[in-house]
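All protein chains but one are shown in place.
And now, chain A:
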């Protein structure tokens, strides 16, 4: 789905912790990216020597393994866009930019916390088509396994359980109500420790 790309939009994520942990995840997910460190030097096209120099270096010494370890050590990805790259005409960029902003604005952002994690995240529920996608995203984001969900028993076989606070202020188990109902009633998400979640059962 095209919205999966929004997973990587760091700009909209609410973080209370230091940057670094989050970005490690995103850079690991990506295939070997080119020299993130290099992009520091490359943001202005008139820095001829530097950029040309580093490109020469990189193409001689780099191999896929080098790149992978390089990525993991680097600072958060540099957001500075290089002038005129990728080569898309401004007219086209502007047309699509407007669309993107519209799409983002229409999102349904909720905070997600996990017991034991130092900071919160924010996700756009509109991006997901259903529970499996949402759970997968949460699992990747917070590095846990939710276990198997069943209506009768909730989440089986895991230390963590995804829950949410609904419009009435009640804490519910994620997955109990139909997806559309969930989307419209979910105010925030919390990934609880299994021991704490015992009290939650089928809401219906």
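The criterion applied here is as follows: a residue touches a chain if its C-beta (ideal position, glycine included) is under 8 Å from a C-beta of that chain, and two chains touch if they have at least 3 such contacts; residues count from 1.
Everything below uses one rule, namely that contacts and distances are computed from a predicted model.
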Hidden chain of the complex, named as in its UniProt record, picked from "Ras-related GTP-binding protein A", "F-BOX/TPR REPEAT PROTEIN POF3", "RT30 protein" or "AP complex subunit sigma": "F-BOX/TPR REPEAT PROTEIN POF3"
Residue numbers in chain A that touch the chain omitted from display: 1-2, 4-5, 7-8, 29-35, 38-39, 42, 45-49, 51-53, 55-56, 58-60, 62-65, 67, 77-79, 81-93, 95-96, 99-100, 103
